[in-house]
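Removed: one protein chain of the complex. Kept in place: all other protein chains.
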Amino acid sequence: MSTYQLLLALSALSAFISAASANDPDMLQDVCVADLNSTVKVNGFPCKDKFDAADFSSNVLAKPGATNNTLGSLVTAANVQKVPGLNTLGVSLSRIDYAPGGLNPPHTHPRATEMIFVLEGQLDVGFITTSNTLVSKTVIPGDVFVFPRGLVHFQKNNGAVPAAVIAAFNSQLPGTQSIASTLFGATPPVPDNVLTKAFHIGTKEVTKIKSRLAPKK
Amino acid sequence: MSTYQLLLALSALSAFISAASANDPDMLQDVCVADLNSTVKVNGFPCKDKFDAADFSSNVLAKPGATNNTLGSLVTAANVQKVPGLNTLGVSLSRIDYAPGGLNPPHTHPRATEMIFVLEGQLDVGFITTSNTLVSKTVIPGDVFVFPRGLVHFQKNNGAVPAAVIAAFNSQLPGTQSIASTLFGATPPVPDNVLTKAFHIGTKEVTKIKSRLAPKK
Amino acid sequence: MSTYQLLLALSALSAFISAASANDPDMLQDVCVADLNSTVKVNGFPCKDKFDAADFSSNVLAKPGATNNTLGSLVTAANVQKVPGLNTLGVSLSRIDYAPGGLNPPHTHPRATEMIFVLEGQLDVGFITTSNTLVSKTVIPGDVFVFPRGLVHFQKNNGAVPAAVIAAFNSQLPGTQSIASTLFGATPPVPDNVLTKAFHIGTKEVTKIKSRLAPKK
Amino acid sequence: MSTYQLLLALSALSAFISAASANDPDMLQDVCVADLNSTVKVNGFPCKDKFDAADFSSNVLAKPGATNNTLGSLVTAANVQKVPGLNTLGVSLSRIDYAPGGLNPPHTHPRATEMIFVLEGQLDVGFITTSNTLVSKTVIPGDVFVFPRGLVHFQKNNGAVPAAVIAAFNSQLPGTQSIASTLFGATPPVPDNVLTKAFHIGTKEVTKIKSRLAPKK
Amino acid sequence: MSTYQLLLALSALSAFISAASANDPDMLQDVCVADLNSTVKVNGFPCKDKFDAADFSSNVLAKPGATNNTLGSLVTAANVQKVPGLNTLGVSLSRIDYAPGGLNPPHTHPRATEMIFVLEGQLDVGFITTSNTLVSKTVIPGDVFVFPRGLVHFQKNNGAVPAAVIAAFNSQLPGTQSIASTLFGATPPVPDNVLTKAFHIGTKEVTKIKSRLAPKK
Partner (left out) sequence: MSTYQLLLALSALSAFISAASANDPDMLQDVCVADLNSTVKVNGFPCKDKFDAADFSSNVLAKPGATNNTLGSLVTAANVQKVPGLNTLGVSLSRIDYAPGGLNPPHTHPRATEMIFVLEGQLDVGFITTSNTLVSKTVIPGDVFVFPRGLVHFQKNNGAVPAAVIAAFNSQLPGTQSIASTLFGATPPVPDNVLTKAFHIGTKEVTKIKSRLAPKK
């Protein structure tokens, strides 16, 4: 098995674990609590034989995420991987924390619409339609804002204090494709000549951006 | 036109306005912002010709709802009727406020799963499966809990301080069927002999409950 | 393992068996006949390797159900648990029999619309919208009536002779949440203070109703 | 406007009226009662402003259909065109009557699974899978049988007495494509060389069959 | 085990393998590459643990199919059985080749709409609505044409040179029910009296057609 195959295999495995959805198929019973460790893999997850209330609850969103990273933001997910009772139910939540100046960079959710509720701070938020119209607004605590399924969107904390939101998705596992790291940090890498031509930049600039967005070892 | 027909017509109209959904049909364009005043009625809403960022935002959830009512709770919705940009996007939010002792009484959402995030206070929450199993838990700030689509559920503030949650739904208009007022406060009324036989109580008790849950004039 | 855990486990198991759906996901092959005994549990059922015509047929609806019970009615289901060929096909049937005076008490199907055809007798039927409008009618043999998905509905035989209907559902396993026994007969029980506050009745009355709707040992 | 265009226009109109569906999109409100006379046409039907219980009921299935025709059978539909309350609700019923010897000839429902309940008589029923397997059975009063969505199926009364069934569909308008008249009775006609080659018969035989299945003037 | 049961079992197996779909359920992760050899059968296919780019590609459509058969046409499919990466993704392709005079005989796809692109040659194509309207056209290289889900349709090469199309389906496994062989070549056979009555032909003619469309041993 080559290194490339190994990488692919590992990536495939993590793709399977970290991926997402929107407008999930309807359930065929009251509940089908995810058996996250099943050796059988299906669309979503097989169901556990037994469950209790803990399967429908979690405290992973209780504490602010650590925002002392390059982007100054952190997304914490309460999706089917953390709340197995969500399997087949078509909804999930995240919390997003932002340091002052922090950015949740342009990204898409391939399979979910997102609706945020601002817990604290102030954010400049926006999405871009397929006709390249930016729809944007400044939101403050108590405001809600909607990002339609599949469209590129972002949130930027241009305020002086931390910000935080609760984000709702109509999928048990909404997935996130962060544009910059998707293009400049993929494994194997996206060919340079795709990126130079798409962004009208030189190979040197591509190399520089790639080095900054390289996957963490 | 008889009074009965008038009541029905009025009810139909309000039914149309206050109803709800779960696992909504997929969108066929980026966005289809609801034209809430269109004379043409369709599944969901027709789309407006023009929109801006305000159609995707709202501050209706910013302030705690007034809980000085009989139940000691209030649900405030940010659904397609308040955020027209939600039309075709399959998601919405509510906030629910609870006085100490307050109850969001047993109810269903005919067409949505609900997932709550506790903002403050402490709540005893639960849902009942179709095999009459109560799945319940005490949740505290930062906790999430899931209520599967169509199943009866409730939240009770047994704590000494107010409580509040943000509730996410996988429908643009999740609808609420509050069990007690549905059965004892409908117009025209549900026949007494249906209620006495279902609840194994006497006509006198039915009359008493009906008087307490009568629709507000 | 505590008694509570045991009850939950048993309930979960039966929830899995008795639950239901509406607008089921589409099939991905001609047929996927349910393997009702598979150790792997998924949304719906895995498929058997072999099938024959018997998997698509049943005579469970052939005989009137015994209506000599408290409510004077009995629902007999021909769903995926009885007709395994229904798996992935999104439809099922029931027959409901009513003694004179019999009641199919207020209930919901969390995941299916229901449409009845009256075989014999006369019934007062109705559903209540989320705006608390009762839509009701007296139906006679040959009549059809529709109960929209997720809404509370009932049928009452106020006639002098037995009645019977065939009920169609757009789900392979529509599920039933009977309101009174859901609230007053759940295991573990719904807390008294939820029921007293919701129905504006005293604890004594709650205890009385609970005793009458207690789950059969 | 040519005769051909006129025929197409008329056919299109009737196609619109007589067509059907399976696994209909979910509703976005409690009910959306079809406005059958709306000048605006949409997927399904726009909703009426007002409705009452009559919109959810019908007696069109009450009487046996007249079976004194060539095939000795008649299908009577209680779909959205007869029960406008069915719009967006994803279900409908038909009754089918069969004279002794009568046949409901091989046909498909492009967008619905069908499940029958035998009211009286005896029927030989079957469907054929896409791998050309006939799945067939003799059914008697009280039996149910399932015909998966889109697959060719038929019912034949080989008994000495009339037969009748109630048929349930998971679509508000299931549509019927009767194979023989589709191929040999279409307007404009299916070219002879398509039929001779498909059925391995001569032009003379095609002409003969066409004359017998010609559309009624 | 009887021969009949064996035939049924074999047919069921092949049905499972050769069947099809339209408007498939949404995916719940990025990809769920079909494990075509899994002993667990589900709606669609379980997912493999590992995958690579080869799972999303194929060259089965690269070469024209052999059209030296009775009908003068051949359909080659690139569906989930050949491209396992298609599992849960709701799309597939076929190529169809036609000798001069060749016919892709009247058939349906129970669960998919089809859209063709003409690669070469000229074809007379058409579909028939449920109101028996033929919608037909002559298409030439570069033309596209649409066949709505579930409706009977055909393509005939009345030109002097070979023709070929690429056909797209909105299902991972669209399935094909070829009308003539479904009715006259099924195993077990469709009863003669169903076919004589449906097509208004004699038993002798039915026997003749059956002999020509008999399943290949």
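Each chain gets a letter, A, B, C, D and E, in the order it is written, and its residues are counted from 1.
By our rule, contacts are C-beta pairs under 8 Å (C-beta built on N, C-alpha and C of every residue); 3 or more make two chains touch, one makes a residue touch a chain.
Everything quoted here is computed from the prediction, not taken from an experiment.
Novice: Using the touch definition given at the top, which of the shown chains does the missing chain touch?
Specialist: The chain that is not shown is in contact with A, B, D, E.
Novice: Out of B:P25, B:P105 or B:P191, which residue would touch the omitted chain in the full complex?
Specialist: Per the contact definition at the top, the residue touching the missing chain is B:P25.
Novice: Write down which of A:A77, A:A167 or A:L183 is the residue touching the left-out chain.
Specialist: The missing chain is touched by A:L183.
Novice: Of the residues in chain B, which ones touch the absent chain?
Specialist: Residues touching the hidden chain, for chain B, are 25-33, 35, 38, 40, 42, 44, 46-53, 87-88.
Novice: For chain D, which residues lie in contact with the unshown chain of the complex?
Specialist: 5, 8-9, 12-13, 15-16, 19-25, 40-44, 110-111, 171-173, 175
Novice: Would you write out the residues of chain A that touch the absent chain, in ascending order?
Specialist: 7-8, 11-12, 14-15, 17-20, 22-23, 70-71, 103, 105-106, 108-111, 124, 126, 128-136, 148-152, 154, 156, 158, 175-177, 179-191, 193-194, 197-201, 205, 208-209, 212-213, 215
Rule of thumb we're sticking to: only the chains that are shown with their structure count from here on.
Novice: Rotation angle, chain B onto chain E: superpose the C-alpha atoms of these two copies and give the value as a multiple of 5 degrees.
Specialist: Angle of rotation between the two copies: 180 degrees.
Novice: Is it true that over half of the residue numbers where chain C touches chain E are used by both copies, so same, or is it different?
Specialist: Interface between chain C and chain E is built from largely different residues.
Novice: So the centre of each chain is just the mean of its C-alpha atoms; given that, what is the distance between chain B and chain D in Å?
Specialist: Chain centres of chain B and chain D, defined by C-alpha means, are spaced 39 Å apart.
Novice: Measuring centre to centre with CA averages, how many angstrom lie between chain D and chain E?
Specialist: Each chain's C-alpha centroid was found; their separation is 23 Å.
Novice: If a residue has to touch 2 or more other chains to count, which residues of chain E qualify?
Specialist: Residues 8, 12, 15, 19-20, 22-23, 25, 40, 42, 44, 110-111, 175 of chain E touch two or more partner chains.
Novice: Applying that definition of touch, give me each pair of chains that meets it.
Specialist: In this structure, the chains touch in these pairs: A-B, A-C, A-E, B-C, B-D, C-D, C-E, D-E.
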